[in-house]
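Note that this complex is displayed minus one protein chain, with the remaining chains in position.
Read from first to last, the chains carry the letters A, B and C; within each, the first residue is number 1.
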Amino acid sequence: MPFIPHTPDDVQVMLAEIGAESIEDLFDEIPGELRVNELDGVPEGVSEMEMLGLMSARAAADVAGVCFIGAGCYDHHIPAAVWDLTARGEFMTAYTPYQAEASQGTLQLIYEYQSMMAALTGMDVSNASVYDGASGLGEAALMAMRANKKIKSRTILIAETVHPFYRETAQNIARHQGVEFKTIPVAANGLVDMSALDEVGEVTAVVVQQPNFFGLLEDVDAMTDWAGERGAFLIAVVNPLSLALLKPPGSWGSEGADIVCGDGQPLGIPMASGGPSFGFLCCRDKLVRQMPGRIIGRTEDLEGQPGFTLTLQAREQHIRRGKATSNICTNQGLLVTAATIHMSLMGACGLKQVAERCVAQTHKLVTALVSIPGVEERFCGPFFHERVLNLPRNSETVVSMLLEHGILGGLPLGEHYPGMEDALLVCATEKRTAGEIEHYRSALQMCLES
Amino acid sequence: MPFIPHTPDDVQVMLAEIGAESIEDLFDEIPGELRVNELDGVPEGVSEMEMLGLMSARAAADVAGVCFIGAGCYDHHIPAAVWDLTARGEFMTAYTPYQAEASQGTLQLIYEYQSMMAALTGMDVSNASVYDGASGLGEAALMAMRANKKIKSRTILIAETVHPFYRETAQNIARHQGVEFKTIPVAANGLVDMSALDEVGEVTAVVVQQPNFFGLLEDVDAMTDWAGERGAFLIAVVNPLSLALLKPPGSWGSEGADIVCGDGQPLGIPMASGGPSFGFLCCRDKLVRQMPGRIIGRTEDLEGQPGFTLTLQAREQHIRRGKATSNICTNQGLLVTAATIHMSLMGACGLKQVAERCVAQTHKLVTALVSIPGVEERFCGPFFHERVLNLPRNSETVVSMLLEHGILGGLPLGEHYPGMEDALLVCATEKRTAGEIEHYRSALQMCLES
Amino acid sequence: MKKNAATIFELGKTGRGAMAQRVPSGGTPANIPESQLRKVQPALPEVSELQVVRHYTNLSAKNFSIDNQFYPLGSCTMKYNPRGAHGAASLPGFLGRHPLAPEAVSQGFLACLYDLQEILKDVTGMQGVSLTPMAGAQGEFIGVAMIRAYHEARGDLERNEILVPNAAHGTNPATAVMCGYKVAEVGLDASGDVDTEALKAAVGPQTAGLMMTNPSTCGVFERRIREISGVVHDAGGLLYYDGANLNAILGKVKPSDMGFDVLHMNLHKTFATPHGGGGPGAGPVGVGERLLPYLPVPMVGERDGVYRWMTEKDLPQSIGRLSCFMGNAGILLRALAYALMLGREGMHRVGEYATLNANYLASRLEKAGFELAYPDRRATHEFVLTFSKQAKSMGVTAMDFAKRLLDYGIHAPTTYFPMLIAECFLIEPTETETLEELDAFVSALAAIQREAQSDPERLLSAPHDLPVRRLDDVKAARELDLVWRAR
Partner (left out) sequence: MKKNAATIFELGKTGRGAMAQRVPSGGTPANIPESQLRKVQPALPEVSELQVVRHYTNLSAKNFSIDNQFYPLGSCTMKYNPRGAHGAASLPGFLGRHPLAPEAVSQGFLACLYDLQEILKDVTGMQGVSLTPMAGAQGEFIGVAMIRAYHEARGDLERNEILVPNAAHGTNPATAVMCGYKVAEVGLDASGDVDTEALKAAVGPQTAGLMMTNPSTCGVFERRIREISGVVHDAGGLLYYDGANLNAILGKVKPSDMGFDVLHMNLHKTFATPHGGGGPGAGPVGVGERLLPYLPVPMVGERDGVYRWMTEKDLPQSIGRLSCFMGNAGILLRALAYALMLGREGMHRVGEYATLNANYLASRLEKAGFELAYPDRRATHEFVLTFSKQAKSMGVTAMDFAKRLLDYGIHAPTTYFPMLIAECFLIEPTETETLEELDAFVSALAAIQREAQSDPERLLSAPHDLPVRRLDDVKAARELDLVWRAR
């Protein structure tokens, strides 16, 4: 019996103690007609060896080549120590730290994480994570709605240059509470169309992403000030890695952003088909009681020694039930563990160097690809590590052809932005080598010539 | 500075404390002419990312296909828990357990290991490991030489059916102490030629391998009794996995073997190009003081609680120096850790099932391959999980051709046994599937037809 | 010697770093205007690689975990997390996959998801399963959003209330509210079953649905479940099954047969994926016929052995996307690996042995003088103990028992939940613990009971042997210290 340690003798001893004849008897309160016996849809059990044989074959089948896709998930190097430590049973097989004294490892680590995220974003506080960047944006919107008492409207402005999946997810989360999202269109230069803002009425919050979905740098100072002047919250969606290089949301405009969210994947989390990763959520001190999710605080034990514990639990569903700030319970603890270790290893300098190298490699990639006749940059502003290219033909077709050359060429944008059927979003992280870039260039040239 | 935590300030503080001007000053006792400055043969340092990029490319270059080679190193399944636990920093980055109180983890584990190996081999005691199976045979030979006081000769009989690399290694180790190895030739049936024994004079020990290098089962009872009657020690070289199924050396003949050695690789150690693995060495109680290497004993602490410690250290070089039983110091501790966890997970039953499945899969493999015209079994006796086939042409050539089909076809025997140029030693472990066996068959057929 | 609690920040020094992790920088990017660049570096720790490894290795040792201890946390299903499943999800091919890789190079991964969808359908009896929810609570949200979509699609717009038994987990009412519903709580009768009279009084045209677990968080199986589902269905409401307790009945009862229309499962409970110190989890949703059109995307479809993503184009009535990519893919792979190893026989056994362990423990504890909250009921996979008597007679609370248990090297059961039972423990041993471990737990509790009589201070000031003594939660909330600052 896999994973069940009972011997036949054990079962007899236990049944005798209980005073039951058989295990079946223990289910005697369940109405007979509810009892099932067949599970035909579940295959017969196999050994770990056979299971791993099957899974290995499937994993190997998907090895696709060199990755030039970004779009919210990035192929960064992760120091070997990160997951060697994260996968320790003491971290991986613990529950939520409800018994603080027996969970100081996890608790202190999350406190350190909160501190790092606050430092990175330039905000005062951070929670202990939400599910992912996209759902985190939904939580941020609801949080703004609760916290911004000055504005009566239930409208949130969201830039069309925010990741399409983030916009979709946030709307699907927030709409049940009557939140309405209005989209600020994208201008021809790939940035938020600031002129469209003039027609906007009262809004609770404005959502802007930096770098935006196209990899471009928005004029976040202007956006932040615009929001501030109207009493709207500025919700920033950011790539945490970029913050080692770019101005942090806490310093945007004259007052800074109010709420910052995003996905932690670039901080030591493997792409792993997109999950698990984690969403982070940071804000100003004064908003902390509207923050969803867990928060760790430092306190003292009865001998006066420092220690860590879950705090502000009155915000949470297990205490406040229907009146909680969110229903979130289990979050993404283990990924936060990885990210904390990752940030410790990289330090501010290390992250900055990675960020700089990403910019440099993307620059090289773009230079190489636009050397091919018919391939052009679609937008020209400053960018981080992603870039939209116009191809001389349908980009989805080209991406399929590139697969034969072992190249994951990027994300075709037609599905997300009508009219961009020939556009391709490409990305080069610090891992991409000159050889790989040249390989991409020559493969693309072949595809386009054929 | 990779791995060096010193800041410039630190260095200044430290030099001031020492009273030195520069780090260079600390080398002022070294004659100037000995100081070097160039290390041109060492490349410039790279980051972990770049190093792993290079190493990954090299590792990937060697992925060769399905393994049907055995010959002392076997492609078994290793439960995932084995290395997840073994690679824990507490096991992996500890030193030899010299401070017993701070090393109870490793010490208790080795005690458990000794117990398991004694159980598996049917012997009284085990040491804490030697380097590998081959060098372990060298140690066993020297040990027999020291312990067998009855026999004056310095001759050890060794079957030609013992792994050729074991024979070579053992001779290279033992010859400096005047040990002479005499080979008992192999008979036409692939077993020790018992008739050749008649001509042999006084010998200190006899070495026999079970299953032998050809995968065949020797008549170990007869060999053991033959040795016993002449006052010679019987040294058994065994595959530990086979002992879950086969009669243990402790029960061979009427008295059992005296010393048992072999390689622990089949017990949870990846093939990993042949190392690190570990050699095991077990013997009768009365020989324990002639055993080389570390041995752990159970004892008590000053409160009377049980604990574990290195014992019988008077045998060892760090105490006894030139009079030690061996010069061995560092052994293969981490692999013993893996093997102990492996044996705990498998249990006697689990190992037996693996062993049985190996026999069954090898049987299927042989049946499939001999269905090809011209392919034949060279020997016909009972076997474990290896078999010698005669091919209709040079087996080394065929093995090269099989590579194209993603098949590591086995070990060509010509290099090791002159006259066996067309012979191939094949192996199928429990991991080999029916599909893989069929793939081998069809690939071989194609190669032989071409 | 107590290990100290220096944070990673305090170990740092200006200019120190894990230098092997420094990649050659591309230099300050020429294309980015000065005004967009960061002026002051973030205050991250500056530490060496060895310091990081040592710090987090030692921190980890300050946790209890399944790998270290018996961890009978009720409603959490702290069972063994198979290392093989972790190995499967950690295969380089899976870890290195970009979520937006074309389908042509994703067939292995998609096949895994498809197989898992099918297995989960079978064990719950549901018609369709979507794997996207990233934890139980998100599964609840998605489930209730589907209930809402269903009523809305029918033009049945007056339904604005979700019923919840008062023993329910906090996520249930919180979810209902997030989905725009009011919550009405329904009480239990003395035996722990839902008070059906109260339920009948509560249902009406305003009822959108009922959320409940079965077995309930009181550790008993709701016997009148068919009556309850009848009542709710008759009133036009739908039934939501909170699958957090599915371990109790896995392979024994299918939620569909009890009348549930929609459910989530906690794969990090029933399917043995690790809890990670608070996540990640996965909370796939399953639905019956009526809610099929509303399942969230992406899902995986199959035709002629070719797998593909199903999006809003295929499922136009879907409630849409609730995560950036495919939810917690790595957890889904682990759950599949576990299911494959269990197989159908193994599935049946989960509920059986979880129940055997709980009933054995309940029986032994009762004989040892502890008070069961529902002494006349069968325990399911968990059961409730109450320390009301001890609190009254000896002045030691359930919390004191819990803290003292930690000293015995056993994680405390869930305390003070369900809220309606005073001074309680919710105890869930799971099927993967041995008889000996259960006996050791009984001995520990009995020993603590004796201490409570002879030396109550020992409990009140517990724990004694952990990295910290009892922590001051009030101070934590009053004097908020949420981020490290150089002091």
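Here, contacts are C-beta pairs under 8 Å (C-beta built on N, C-alpha and C of every residue); 3 or more make two chains touch, one makes a residue touch a chain.
All figures in this text were calculated on a predicted structure; none of them were measured in a lab.
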Request  = Looking beyond the chains shown, say which of B:135, B:155 or B:290 touches the absent one.
outcome  = B:135
Task = Would you indicate which residue among B:258, B:316, B:386 or B:436 is in contact with the undisplayed chain?
result = B:316
Task = Using the definition of touch stated at the top, determine which of A:79, A:292, A:381 or A:410 touches the missing chain.
result = A:79
Query = Which residue numbers on chain A touch the omitted chain?
reply = 1-10, 47-50, 79-81, 84, 89-90
Request  = Identify the residues of chain C touching the omitted chain, counting contacts across the whole complex.
outcome  = 1, 3, 11, 13, 16, 20, 48-51, 53-54, 57-58, 61, 66-69, 80, 82-84, 92, 341, 407-409, 432-434, 436, 465
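As a working rule, only the chains that are shown with their structure count from here on.
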Task = Report the inter-chain centroid distance for chain B and chain C in whole angstrom, where each centroid is the mean of the CA atoms.
result = 45
Task = Find the geometric centre of each of chain A and chain C from their Cα atoms only, then give the gap between the two centres in Å, rounded to an integer.
result = 20
Note = Whole-angstrom distance, CA centroid of chain A to CA centroid of chain B, is 47
Contacts with 2+ other chains: residues of chain B = 48-49, 79-80, 84, 89
Message = Residues of chain C that contact two or more other chains, please.
response = 21-24, 47, 49, 53, 57, 82, 84, 86-87
